[in-house]
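Have a look at the structure below, then the notes.
What you see is the complex with one protein chain gone and the rest in place.
Here the chain labels run A and B in written order, and each chain numbers its own residues starting at 1.
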Amino acid sequence: MTDLLYITTLARKDFLQELRSKAATVATIFFASTVLLILAFALGPSQAALTNAAPGVLWVALAFAGIISAAQSYQNELEEGAFEQLLMYPIPRATIFLGKLLANWLYMTVLGALLLPTTALFFKMDLSNWPWLVLTILFGTLGFALIATFYAALTSNLRARESLLPVLMFPVVVPIMLAAVRATGELTRSGNLGWAFDWLQLLIGFDLVYLVVCTALFHFVTES
Amino acid sequence: MFDSLGHWGWVAIAWAELLIAYGGYLFYLNWRSRRVRDEDEA
Partner (left out) sequence: MQPSMTHSVPRQPGWLRAFGLMTLVLFAVGTVLALIVSPPDVNQGDLIRIMYAHVSVVWVGFLAVLMAAVFGMLYLWRSKPVDDVWAVASAEMALVYFALAVFGGMTYSKPTLGVFWDWDARLTLTALAFALLVGYFVVRGLIDDPQQRARVSAVVSIIILASLPFNWMASEWFRSIHPSKSFDVTGGGINDTMAPIFRWILLFNVLVAALIFVYFLLERVRIGRAELKLETEDAAPAAGEVIRV
C-alpha cells in the first residue's frame, strides 16, 4: 500500500503545484473562457444553435485546457531537472505516472466543474441530469488526462514538444471526445438516458484499456 | 472538371494511385539501397 501513498503524495504535489502556479491556472481559465465566448459569438444568438453546440463547446474548451495543463506538468520539473531526480527514487515508474495522472485528472475535473455551469449559462444547457453529467465529465476527463499525461511524458524531452503533443494526441482522443460530447448531448438535450449510458460505456472502456496500456508502457517512455 | 469524368475515368484514377504509390515506394527502396551501397563503398 506504500505505492498508493506514493501516488497520492505525487498527485498532491503536482496538483498543488498547478494551483499555486497562478499564472498557469489563470491562463488556463482565461483561455477556456475565451473559447466559450468566441464560440458563443460565432454560433449565437439563436438559442437552438447554441444549445446544439453546447456539448461540443464544453469539451473543446476542456480539451484545450487539458493539453495545456498536461504539458505544463512536465515543463516545471524538466526545467529544474527535478524529473530526473524523481526518476531516481526507488519507486516503480508506474506510480509516477499514476501520480501525475491523478493530478491532471483532478485539475481537469475542477476545470470541468467550473466550465459546466458557465457553458450551461451561455449556451442554455438543461442541467437536470447533472449527476450523470458529473460522471460523464469524470470519465471523459480521465480518458483525456490519460493520453495527455502519457504523451506529455513521451514528448517531454523532444524538440517541438508543444506542437507535437496535440498532433500526437488528437487521433487517439477522438473516441473519447466523441463519446463525451454525445453523452453530454443526450443528457442535456434529448434526455435519452439509454443512449447516454452507451456512450458512457465507451468512455469507461476507453479509460480501462488505456489505464492498463499506458501504465504498462510508461516505464519505456522514461528510460533515456 | 470532375463531373466530366465517366466511370472509367475514376477507375483509371484509382488504379493510377496504386501505380504511383507502389512505384513510388519501389523507387524509394531503390534509392535507399543505393545509398547503403555507396556508404559501404566509402
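Worth pointing out:
Simple rule for what comes next: a residue touches a chain if its C-beta (ideal position, glycine included) is under 8 Å from a C-beta of that chain, and two chains touch if they have at least 3 such contacts.
Please read these numbers as outputs of a predicted model, since none were measured by experiment.
Note on the undisplayed chain: of the listed residues A:91, A:154 or A:196, the one touching it is A:154. Taking the complete complex into account, residues 2, 5, 7-8, 10-11, 13-15, 17-18, 21-22, 24-26, 29, 32-33, 36-37, 39-42 of chain B touch the chain not shown. Listed by residue number, the positions of chain A touching the unshown chain are 150, 154-155, 158-160, 164, 167-168, 170-172, 174-175, 178-179, 182, 202, 205-206, 209-210, 213-214, 217, 220-221, 223-224.
Quick note on the criterion: only the chains that are shown with their structure count from here on.
Distance from the chain A centre to the chain B centre is 41 Å, each centre being the mean of its Cα atoms.
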